[in-house]
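As you look at this complex, bear in mind that one protein chain is not there, while each of the others sits in place.
Here is subunit A:
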Amino acid sequence: MIEGFTAGLAAFSSWQVVAGLFAGVFVGYLVGALPGLSAGVGMALLIPFTFGLDPVVSVVMLIAVYMASEYSGAIPAILVNTPGEPSAAITALDGYPMRRRGEAGHALTLSILGSAFGSVLSTILLIFSVSWMTKFALAFGPAEYFALAVLGLSLISTLSGNSIIRGFIALLFGLLLTTIGTDPVDGLPRFVFDDGFLSGVPFVSALIGLFALSEVLRMLETTDEPATPMRDIPGVSGQLGLMKPHMGNMVRSTFIGYIVGVIPGAGATIASIVAYTVQKRLSKNPDSFGSGNPEGVVAAETSNNACMPGALAPMLALGIPGKASTAVLIGALAIHGVAPGPLIFSQHPEIPYSIYISLLVGMPFMVLLGLYGTRLWVRLTQIPRGVIAAIVCAVCLLGTFSESKDIFSIWVAIGFGIVGYGLSKVHIEPAPIILALVLGYMMESNFRRALVMSGDEMTVFVSQPISAVCLAISLVVFVLPLIQTVRRRRRTSVEAAGYPSKAV
């Protein structure tokens, strides 16, 4: 390990590597803040520029883009309810209500510092556990992925705000949408009326439509409303002080993010959802989640940034691209004839170690950019709503187009915008739909795969330890909040009966 770090540090003595790191953080900051332009697409767009670079420079630059964009996805999520990255949809649940209360500066500060904490601690975990975490990553087969998806979906009863029934309606609507596309086993099209749906409902279009465009429509309802008052942001040291009450939350969320990140195919969105619901269950104040609880912002942002070093473990040690972003990293290294996998630590130790160093060294730079950026971003809340609505609309549609380079995806986004607006009128939130879109395909394809493997033997899901445990936890996680709700309701009705004066 010592020699590895020496090789990595030696690489950092070249100015190109340092310049690549800074350029990457800056580009990533912008990529993340632009809705629709996800980390993976942003990194892929940079690939042609890395052809002529040294492999270390290009990997350090791309890692910096990855890291910074996972953070800055929170900025539009908090300011305009528009997740810049899919995982920031969870950040928006509490970040946007905070901004509406005039606490944009507070929410942005929590998101940058939570992200930074998650990244650094998770990188340290990565350095020490990369070799044996790969065993954990490989332990996930079809039965385990199915159980994991069920676990994710069972969080719905915690995630849906006031009405569990409405949460279910949204979840089932989302699951229904995931049946559109190419059948995962037979490769035949299913409910595909346009070739644009062959790979399923375009996720980015759905995300942008449900969150951003429906918000734009809501903004149009109240153009005359005065801009939200701006509260002062404390100095940088005061900003650091805001994190004190969240230490336990951040450590927990980092571990959740790291472990979910290691599992190939599970991503930052799942990590944020899990960390968010865990925090909600542990919180002294669970009812305020969804209406601007800072703990929610910290949990979501810490875990989605902690997810990223986790994703690097199977990529480096096994050459498995668990996510779009790590697939791009593998591609970038392949250009230079470096193949991540079991041989990389012996053949090219400078690559993994310069990745570790860039994650640690890039962080202070990202924090500074974030903390000072916060001061600028908060001013956005002073712009009249009509102007904001127009800008959000344009940026979102452009982002949707940049993802697929297809006009069709814009129509889909607009369609989802209208659907999302309609659903908000009956108080159905978009988050459970996103949960279903992320997990529905994973659940179905792995369920069927597991059954093909076992020869239609259903016991396969409970005979393996990981899947059995996941399914047991999901049962508990699913039922517990339901019981609590029923009890609370009974209690309030008893109280109402006992003290009629209070009920009025």
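FYI, a residue touches a chain if its C-beta (ideal position, glycine included) is under 8 Å from a C-beta of that chain, and two chains touch if they have at least 3 such contacts; residues count from 1.
Here is the rule we use: contacts and distances are computed from a predicted model.
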Per UniProt, the name of the complex member that is left out, chosen from "Branched-chain amino acid transport system permease protein", "Tripartite tricarboxylate transporter substrate binding protein", "Sodium hydrogen antiporter subunitC, ShaC" or "Molybdopterin synthase sulfur carrier subunit": "Tripartite tricarboxylate transporter substrate binding protein"
Contact with the hidden chain (one of A:4, A:319, A:349 or A:415): A:319
Touching residue (missing chain; options A:316, A:332, A:388 or A:471): A:332
Subunit A residues that touch the omitted chain in the full complex: 40-41, 43-45, 47-48, 51, 138-142, 182, 184-189, 195-199, 202, 264, 318-321, 324, 327-328, 330-332, 334-335, 337, 339, 341-343, 404-406, 445, 449, 452-453, 455
